[in-house]
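Of the protein chains in this complex, all but one are displayed in their positions.
Up next, subunit A:
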Amino acid sequence: MSLFIRNYKPNSLATVYNVKIWRLHSTAAESTQKKDENEEEFRVLDILKKKDRIQRKVTRRADIQPDRSDRMAPDQNWGNVWPGPKTFHPSSVPLPLRQGYVPKGQAPPGKKANAELMKVPNFLHLTPPVIKSQCEAIKQYCTEWPNLLNSQEAIEKHYPVEIITSDYCHASPSIRNPLARIVTLRVKLSTLKLDKHARDKFIRLVGDRYDSSTDLVTITADRCPARIQNTDYVNYLLTACFHEAWNVEEWEKDKTEDDMEYYDWNNNASKKSLVNWHLQKKGESKTLTDDEYKSFDVSEIQHADGYKNAVSDWMNSGESEETVKKYAEAVRKLFGLPEKKVV
């Protein structure tokens, strides 16, 4: 190439082209040279990047207005300033707030640039006057409360069934939440007006959904995808259990004393002994059938009711000082023994 250039004579046609070639050549040579230099240099690993860290001059804007909380009138309507829930902002809250953990003896940091204040949810949008005015505003859509439902008892009496659902609110393209489908039904068992058998059967049907301490039956459904389906389903379950409880099946007659869920004094040996004792005392000696024992009216025996209750109580609620003492008193009364003297 250089040979070509040396022998080159200005030629009107090829000038531009040649110049171009020459330039190309020269730049290529330069770049290779540079590359060689770079390779020779030993590169240092700069982990902390100390070289790149340049102190940048922070330019502050001059035309920043003072906090607007300084300009607020003392009698302003706070609801206008903070109409909705939002993160705390020091320039719009005219309160000398402090928050944050500091060693003992120091004041907590002020409100400016305080992440602690921004983290906690604030209720600046729900001050008492605001709540009051909002209630006034939506009163026009409220109907009057039924005047006979004036107490908790009245409500429970007229609306014994309680349906519990949850609504969810979240930011996402979809407003649906799968948890919203779950429906819980609660009813007091006593309000269903069941007889003894039906009540026993109902409790056996619902199993652990019945809480004997509160007398509440709680039925929860979440198997259907929509809330209304689950509501229908819990209502169906309650209806089905209710009607099933009233049915008496043929096999239920096979229930023996072992299947009893409670101690029935009438069916047990204690009554047999009492009746026998009574008959002996009267001097009648006759053998009775089981059914005759069961249907024997103990009210003709003096103090038998107290004895019956004492025994049932002992057997149903278990042995305790109370029941034993009650039993002792009942037996003394029955046999006509004197009261136990308290020493």
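Quick note on the criterion: contacts are C-beta pairs under 8 Å (C-beta built on N, C-alpha and C of every residue); 3 or more make two chains touch, one makes a residue touch a chain; residues count from 1.
Keep this in mind: contacts and distances are computed from a predicted model.
Of the names listed as "Protein PTCD3 homolog, mitochondrial-like", "Proteasome subunit beta type-1", "Trafficking protein particle complex subunit 6b" or "Cytoplasmic tRNA 2-thiolation protein 2", the one that matches the UniProt record for the absent chain is "Protein PTCD3 homolog, mitochondrial-like".
Note that of A:Leu149, A:Val298 or A:Met315, the residue touching the chain absent from this view is A:Leu149. By the touch rule set out above, subunit A reaches the unshown chain at residues 61-69, 71-72, 76-77, 79-81, 83, 89, 91-92, 130, 133-134, 136-138, 140-149, 155, 158-170, 173-177, 179, 191, 235, 238-239.
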